[in-house]
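A protein chain is absent from this complex, but the other protein chains hold their places.
Note that the chains take the letters A, B, C and D in the order they are written out, and that residue 1 is the start of every chain.
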Amino acid sequence: MRITNLIRSKEEKAITPRKKAGAPPGTMVYTGQRSMDDVHVHLTQYHGDFFDLQTCQDEIPDPRSEGATQWFDVRGLHDIGLIERLGKQHGMHPLALEDVVDVQQRPKMELFEGGVLIVVKAFAFNSTTRDLSIEQVSIYLTEGTVLSFQEDAGDLFNSVRKRLETSSGRIRSRGADYLAYALVDNIVDKYFTVIDQIEGELDKLEDIIMRSPEMSTKSKIHDLRLALLTLRKSISPLRELMNRFGDTESKLISSDTQVYVADLRDHVIQITDLVETYRDVTNGLYDLYVSEISFRMNSVMQTLTIVSTIFIPLSFLVGVYGMNWQYMPELGTRYGYFVLWGVMISVILGMLGWFRSRHWI
Amino acid sequence: MRITNLIRSKEEKAITPRKKAGAPPGTMVYTGQRSMDDVHVHLTQYHGDFFDLQTCQDEIPDPRSEGATQWFDVRGLHDIGLIERLGKQHGMHPLALEDVVDVQQRPKMELFEGGVLIVVKAFAFNSTTRDLSIEQVSIYLTEGTVLSFQEDAGDLFNSVRKRLETSSGRIRSRGADYLAYALVDNIVDKYFTVIDQIEGELDKLEDIIMRSPEMSTKSKIHDLRLALLTLRKSISPLRELMNRFGDTESKLISSDTQVYVADLRDHVIQITDLVETYRDVTNGLYDLYVSEISFRMNSVMQTLTIVSTIFIPLSFLVGVYGMNWQYMPELGTRYGYFVLWGVMISVILGMLGWFRSRHWI
Amino acid sequence: MRITNLIRSKEEKAITPRKKAGAPPGTMVYTGQRSMDDVHVHLTQYHGDFFDLQTCQDEIPDPRSEGATQWFDVRGLHDIGLIERLGKQHGMHPLALEDVVDVQQRPKMELFEGGVLIVVKAFAFNSTTRDLSIEQVSIYLTEGTVLSFQEDAGDLFNSVRKRLETSSGRIRSRGADYLAYALVDNIVDKYFTVIDQIEGELDKLEDIIMRSPEMSTKSKIHDLRLALLTLRKSISPLRELMNRFGDTESKLISSDTQVYVADLRDHVIQITDLVETYRDVTNGLYDLYVSEISFRMNSVMQTLTIVSTIFIPLSFLVGVYGMNWQYMPELGTRYGYFVLWGVMISVILGMLGWFRSRHWI
Amino acid sequence: MRITNLIRSKEEKAITPRKKAGAPPGTMVYTGQRSMDDVHVHLTQYHGDFFDLQTCQDEIPDPRSEGATQWFDVRGLHDIGLIERLGKQHGMHPLALEDVVDVQQRPKMELFEGGVLIVVKAFAFNSTTRDLSIEQVSIYLTEGTVLSFQEDAGDLFNSVRKRLETSSGRIRSRGADYLAYALVDNIVDKYFTVIDQIEGELDKLEDIIMRSPEMSTKSKIHDLRLALLTLRKSISPLRELMNRFGDTESKLISSDTQVYVADLRDHVIQITDLVETYRDVTNGLYDLYVSEISFRMNSVMQTLTIVSTIFIPLSFLVGVYGMNWQYMPELGTRYGYFVLWGVMISVILGMLGWFRSRHWI
Partner (left out) sequence: MRITNLIRSKEEKAITPRKKAGAPPGTMVYTGQRSMDDVHVHLTQYHGDFFDLQTCQDEIPDPRSEGATQWFDVRGLHDIGLIERLGKQHGMHPLALEDVVDVQQRPKMELFEGGVLIVVKAFAFNSTTRDLSIEQVSIYLTEGTVLSFQEDAGDLFNSVRKRLETSSGRIRSRGADYLAYALVDNIVDKYFTVIDQIEGELDKLEDIIMRSPEMSTKSKIHDLRLALLTLRKSISPLRELMNRFGDTESKLISSDTQVYVADLRDHVIQITDLVETYRDVTNGLYDLYVSEISFRMNSVMQTLTIVSTIFIPLSFLVGVYGMNWQYMPELGTRYGYFVLWGVMISVILGMLGWFRSRHWI
């Protein structure tokens, strides 16, 4: 994984600066990766038994029914004009609109007159590249209407739409505030999937380290560390967000929905705990890796030392009797050669005994 | 120990996802390891001198006596229907029922209308595999009745049941709230046993590291680290739980019982302290292990260096006089061979002296 | 990067002590690097359609229009007299004046009677030397007038001046408080640029460590650590500053402007988060570097050990048959030489097999 | 030091479990090391000029004088019956009595009706074994009477008894609350002695590491770490205890005494600071030790490398001219031998120069 992914992809960086430095506040600038696809806008309307879904491309669909809860789901943020039009139709504040298209936001919840803006991050973890891709999702809740803004065309909210269509659970009988909750809940649920994948990677890594650490092991640990760092950065503000979501005195959120938000808050705390725990686990794996390398190095050195300290002195001995001095009295003796072998074997045995006493073999 | 054990066993993971992502909230899904055993339900009734115990399999026993304190003890969570029926009989909220069967819960205490739900974790530490097995236990306290839900058939609450039967202590004369306290107290008491076992393992590890670190030492340290991490994750929320348990204004818990809860809270703080302390000890052991390896490597290297720096130059010397040059004046001298021995012995002694001066030998 | 840069450059240190120790409080002493350039004072006046810019050297320009918002921009702090005169004209407190010229200040905001002093740090990161240069900027806001003091002649506030001139945004229609906000916002925006540059350096470092760590890698990591440490030291007090800026009850700051200050506060929190995250990333890189070195050392040692343990025993063997004993029965045998080769090849193959079994080759 | 000492000695562990798991709360069980000695009870009575000391063995002495302040000092906790009788005489709550004999308590102060129980730990540090022995001391203060309970027969309170006897200070003129304070103060004073001893050990260790780290150095560091960990565990709750002791609204403690308690609180904070500081020092020593080992290993490796890289190539060269080829033209030349020596000496000098340029010699 690239460090830059912590914040945004390399391509994004190449195209746009992180912040339109010097521009006056309130200016809408899309700071993400300008996708070449069209902007899709889905309008879902429902009310009791009524359910209707329209899909438009690059334009804003017209609501066909008054009184029903409306959900505008915008996929693609690069068409600033469309988003501004949609936002103004529903009374969004210019600063809220600026936040929607600035995908470098910290997750947050802000109260505006007439509406609430929630900015969260959705994640997808690619187990092969150990890459964590981030998408910013903004949800604007106003009277009877929810606007959701996604960066990609991929459908994050598929299961919510299905529950609306089949009216499983009691979702269709509840208002826009419950829909907003359901959308956030949907994203938070996916965090568990990402954490499960990271857990799986950590498991595999532990196996590899125990069996035989490879060249790539340390970079894998590093990647998972970065992924957990990124997760933490995006998840830790959620705790405060949930508190504000649940405790808000805004009339937009009914007390019925607040019970569910409290439940969601529990999940967020659980995820925060898990991320912290896995950070500790990753550090533990790193320590394990380093001590594994040290232990191996030690055993490599012991092997070298055992072989060297036995044979280097012996080589010296045989070297001595390979010299060409004219007067070397030993060389003429009848059993000198065999005596030398005896000496050498004693040296070998003595050495081996000494190594054993030091637990080297 | 597997990292996955931090949260749940490998088998669990294979069967069910961590969370029923996309399902509407309030849906009861058993997220643990679906055991193939039957569900056992024990109903204990007592009141002053009266004590009665019924055991049923896969069905809910009927209370035989009015006015007595009732304790339904359910072992096995996979029969969702049975649990739902039992819960509804005693007015449990759907969200409470959902929490009971979702064994991925964080320990917590929640107030519902008419009852209090306490979710805690019971542990068992296997010293041989250094595996920490986790079981979720939920206790629901309502007027005159306690429902307890265990994952396994094993009897965690044996000692409480015995005290009820023999009426040792004053347990039978007190109400359902004291029973709920006694059940939680029983589980917390077992934490001390687990910590004692981990302490014993740490002790053994220290001995091994001091004597001679083995290949498996580092993975043992790693296992104990994971076990302590898991313990901490499950015990740290207990502190807040105890505060809420003790301070609650719910009329379900009498002031008499609250004195005991305060005592239990002290135990929880003590355990939290111990876990933190042992985490520090484990880190200390890891440092000890790494420095032990370093020290050994250093002494291995010194041995190699001493032998090599003595004999490699000597081998060179004897090599010189093993050459076959036609004109090497020294070779013909009468005492050259003995002079060479003298030189070589001086070199050896000089080297040894130098090594001694550097504290290598 | 030099450690001294954390606080100030080497030259500064050579010239002036960090604090005029022993001097009575309220004494104005310029504690920075006394630049040899002239002091430039720019006076910008604007009001609705009116815009006027005067530039003076070493003297204070006269406002030509009453009623317009006035912005005195002083570049260069070494002319104590000029700054004192200007300060007294606008009622600055002696302690405020002392803070303006003491460039060792911690970022802070202080309320004085009749005015607010904001002290912040501007940064520039040099990617080649990995040097972070710091400049102290003080902004004094009083009724209808803003005084800004920069150490260098370089124009930090260029984009603000341009927006004033072209009246882009609504900046000209707002008062002095919005101008003060715009100046601080301008400096905070530049932090993102610095962080982007550091991010780029971290990315490059990761590549180098993965490919092949060099001698200079560790000092590069060290430099980035120092840079992030410096940033943190200067940015962390900003959080409190922003709170005081936004919440102040001073009548100098209108409620309109306070909305923008809240936005700025969000940016400051985001930057603080980023700095902390990159500190973690830098520590991760250091670990990666150390483990990379360890891994390489291990593979170097394995190579040495493989070659040595194969050939040192073989050299001993051939040494044996190079001895000159008069009576060595083997030497006379017909196939001894070939038998020896057979033995030696077996030893080599055996060794290679053993190494393979230990995953060394 | 054994890790088990953190909590209790090995013998204790062998005899009794840490907690009487499953026993109903309020049961008195002595959880320490059941000493075979008798229980000694000392009764000290004083009042202005009056001073009287009685010593009994295994029974409770009778107060001879009404109106005097009474101090019962019990040494040895294994005679549960005696302690229960004494406690009941002075109205101690069953839970207080349970805490007195359970020596695994966390230091704490608890208010009961009619009395205050203070549980603290006394330490003794054995410099030779670097073992920290722990003794639990409980002090129960009630109207005009102090009960103190020590585990060992050794006299911790000797200096207080002497001050009472000689009436040095104003101790005899003050009430039971001042006596309770004096006893706690006495124990806290001894912490300074323990810390002084640990400081001395750290000093010695630093010397050893600087001179020449030994095999035992790392285990000594580990021991001191454990000792400081144990101290911290027992001292950190004292801070809160002191706050409660000083701020308590209990009428048992007079405002005169509270001034002294505030002083004692300062000492406790000072000790806490010292323990934290010495923990940092110990970590610093560990780093010093590891880097010392690394530095030594580096210098060992340099020595080996210098000798090997000089002589291994030379040995090869002399090996070349030791070969027995029938046709080796050089061997017949007149000065070949001397030319070879010249070449070899050049190689040696060149190598040495290269090593010097790399700062290896």
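Simple rule for what comes next: a residue touches a chain if its C-beta (ideal position, glycine included) is under 8 Å from a C-beta of that chain, and two chains touch if they have at least 3 such contacts.
What you see is a predicted model, and the numbers here were worked out from it, not measured in a lab.
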Partners of the unshown chain among those that are drawn: C, D
Selected residue (touches chain absent from view) among D:37, D:58, D:165 or D:266: D:266
Residues in chain C touching the chain absent from view: 2-4, 6-7, 13, 17-19, 21-22, 24-27, 95, 104-106, 108, 212-213, 215, 218-219, 222, 225-226, 229, 233, 286, 289-290, 293-294, 296-297, 300-301, 303-304, 307-308, 311-312, 314-315, 318-319, 321-324, 328, 331-337, 340
Sites on chain D contacted by the missing partner chain, in the whole complex: 159-160, 163, 168-171, 185-186, 189-190, 192-193, 195-196, 199, 202-203, 206, 210, 259-260, 263, 266, 269-270, 273-274, 277, 280-281, 284, 287-288, 290-292, 294-295, 297-298, 301-302, 304-305, 308-309, 312-313, 315-316, 319-320, 322-328, 359-360
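Methods note: only the chains that are shown with their structure count from here on.
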Intersection of contact partners for chain B and chain D: none
Minimum number of chain-to-chain contact steps, chain B to chain C: 2
Rotation, 0 to 180 degrees and nearest 5, that superposes chain A on copy chain C via CA atoms: 70
Inter-chain centre distance, chain A versus chain B - centres from mean C-alpha coordinates, in Å: 26
Distance between chain centroids, defined by C-alpha means - chain A, chain D (Å): 43
Sequence positions of chain B contacting 2 or more other chains: 290, 294, 297, 301, 304, 308, 312, 315, 319, 322-324, 328
Topology of the chain contact graph, where touching chains are joined (line, ring, star, complete, other): line
Pairs of chains found to touch, sorted by chain label: A-B, A-C, B-D
